[in-house]
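For this view, one protein chain was removed and the others were kept in their places.
Moving on to chain A:
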Amino acid sequence: MKTAVIVFPGSNCDQDMYYAIKDGLGEEVDYVWHAETSLDGYDAIMIPGGFSYGDYLRSGAIARFAGIMPAVIKAAEQGKPVLGVCNGFQILLEAGLLPGAMLKNKHLKFICETVNLKVENNETQFTTLYDKDEVIRIPIAHGEGNYFCDDATLKELEENNRIVFTYSGENPNGSRADIAGIINPAGNVLGMMPHPERAADALLGSDDGLRLFQSILNHWRESTHAAYTS
């Protein structure tokens, strides 16, 4: 599986993402600069955390119009796995690949701590190696992770099992329905505020995040195997 990690000016979790895939998964991975215009040849796309374009105007608002974004949208439409973490999630929201928007954290503080996350849906290609309702330990680090959507969108997310992760116990940022991560209707674009790439090695305090990347790899192997044998 060949993975692209998109790098914007101001990305700062790109190297964590790179090493989670290279060393954690043992798979091929490249950095792709935001000014590139093609993602042909990549099987999976990662949009890392950080402060793209200084978070000017709104988090993710300017990155959404970067040169690489039409290729990200194309990859999403082709059904390739697209994972947006933290600022990556904010960019996916601004790009309209996922519904809703981010507000400043309820108590305004930038929160950097490891939280308990509940796996609400373990039937996505990102979560098959987790148990349903399993509580995992993953770090968060954000000032604007207060997920907001209107009532109709929330109902749609709930009814179609598109809420993949929720905060378990105390909600750190005031997000609607304790949402920490949601997926698109096709099930190949996941946005989440917590950082699985920062929890991909027990040495870092938790390796609960590694199974997310392993789930993507398993799904990719199964789908390419099916393509060869059919």
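Throughout what follows, a contact is a pair of C-beta atoms (placed from the backbone, for glycine too) under 8 Å apart; a residue touches a chain by one contact, two chains touch by 3 or more; residues count from 1.
Definition applied: contacts and distances are computed from a predicted model.
Colleague: From the list "Anti-sigma factor", "Phosphoribosylformylglycinamidine synthase subunit PurS", "Chemotaxis protein CheW" or "Acyl-CoA dehydrogenase", give the UniProt name belonging to the chain omitted from this structure.
Modeller: "Phosphoribosylformylglycinamidine synthase subunit PurS"
Colleague: Check each of A:Ser52, A:Asn105, A:Ser168 or A:Asn188 against the chain that is not shown and name the one that touches it.
Modeller: Hidden-chain contact among the options goes to A:Asn105.
Colleague: If the hidden chain were put back, which of A:Ile47, A:Cys149 or A:Ile163 would touch it?
Modeller: A:Cys149
Colleague: Quick one: which of A:Asp43, A:Glu94 or A:Glu120 touches the chain that's been left out?
Modeller: Spelled out, the listed residue whose C-beta touches the missing chain is A:Glu94.
Colleague: List every residue of chain A that touches the chain not included in the displayed model.
Modeller: Spelled out for chain A, the touching residues are 57-58, 61-62, 65, 93-94, 99-101, 103-108, 146, 148-150, 174.
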